[in-house]
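My questions all concern the structure below.
A protein chain is absent from this complex, but the other protein chains hold their places.
After this line comes chain A, so read on.
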Amino acid sequence: MFFTYLRRELRRRRRAALVVASGLALGIALVIVVDSVSSGMGKAQDTVLQSLYGLGTDMTVTKAASPTQDGSERPRFQFDARDDGSDEEQSSDRVMVRGFQTLSAATVTDVGGQNGVADAVGGLNLQVVKVSGQFTRGRFEQNGSGGTGRGPGGGQPSGEVKGGGAQFDVNSYSVFGTDVTKPALGPLTSSKITSGRAFTTSETDGKVAVVDSAYAKEKSLEVGSSLTVKGTAFSVIGIATADSGDPAADVYIPLEQAQTLADSADKVTTIYVKATDSQKIDSVKSAIQKNVSGTTVTTSTDLADTVSGSLSTASSLATTVGKWLSIVVLVAAFLVAGLLTSSAVSRRVREFGTLKALGWRSGRVTRQVVGEAMVNGLLGGVLGIALGLAGAYAVTAVSPTLQAQLGGGGAGGGSGGRGGFGGPGRQAASRTLDVALTAPVSPATVGLAVGLAVAGGLVAGAFGGWRASRLRPADALRRVE
């Protein structure tokens, strides 16, 4: 009788049922879309952060920022001018530590020894500036042709300097010294070797280099090519392609080679740290900052705060406006469902009064009302899940491109400068990454939707059931007479 009665009533009041179900469906669909888009934002941010850190890195340690230096460490180039007409090419390159801030290699051991640290690896981030070209003297030419050739002061030959000057090319690129003995950690993990091979753990002294694919293309480098940095020739053993966004560096060489090139023996710029437990990152950060002085620890959470641009805007829209909009729509839908159910009970007082007169207990009448509301809620849930999945699918199909600006003048403040985040090539300036937004729907999201549908049905049923349970048969029958 319960199901027969329920089915017939829902069919009779299908318009009202559809209104209730549609309201709940809208709220549930919105929750699914917002939740999946938020999840997509999270994935996009992870992608952005991974492009900086590489896989497996939970935080980076750099030297704490100190007052800006006087610029004496800026690269200076000196070339002797050649005779005019000489086509001799001169070149000079300077290798600088990016950000001019280094940590002792012993710090890597200190950091690695902290509680909660699974592994720590150092890296040296360098900037190479190479100037090459022709620098020639000018040629003095006397004025006139067989004239007096004297200036107004007399005695001095008059004429002008012609020719001479400089014609040169500046090539600036980043080099990252990586600890080849620990290939699982560090920025190279954010790239894939697409040609050749990666470093082997024995190549600490090797004159070998892995080149980013974009830089290799620009400089026509391939596996087997030779690359000269500050007079040292490196053999290209592999081409790496960044998983997303910009690569961590243009050229990767073994750490010791990088230290030699930069005259920075036993120095590193960045320590990449993997925690034993991803839930304890904050405590590990505190421990490092407390026990290893003069360092700045940057976690992915800190780094995420420095992400700006449309990704950040969309992310904050999803987490604030989206969340609140979902809540407001859901609450409104619950209320409307409750009021409509309550109003339906009011219209059925004679019906329920009669049933009570026949001996139906209040509980049975209430169950009938709650049952109908639950079916409405579940119907809303099914509609909402379908709508939400369609919305999430549409977002993924369109895949709007979001821009993420990292570092620079972002929210990172002081840490956004040279002492900042671990990514080589990221410290001095902000950079922009394009990330495609997706909206993955997880089983948890669908579970949440089902839960909301049940909750909506229960709320509506509670309104109606409460009214039905308070109905006294005499009052119900009297009211319709």
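Criterion: a contact is a pair of C-beta atoms (placed from the backbone, for glycine too) under 8 Å apart; a residue touches a chain by one contact, two chains touch by 3 or more; residues count from 1.
Just so it is clear, contacts and distances are computed from a predicted model.
The unshown chain of the complex is recorded in UniProt as "ABC transporter ATP-binding protein", chosen from "Chemotaxis protein CheA", "ABC transporter ATP-binding protein", "Response regulatory domain-containing protein" or "LutB/LldF family L-lactate oxidation iron-sulfur protein".
Listed residues A:Ala184, A:Ala233, A:Ala332 or A:Ala357: the one in touch with the omitted chain is A:Ala357. Panel shows chain A; residues 1, 4-5, 8-9, 11-12, 350-351, 353-362, 364, 472-474, 477-478, 480-481 of it touch the chain omitted from the view.
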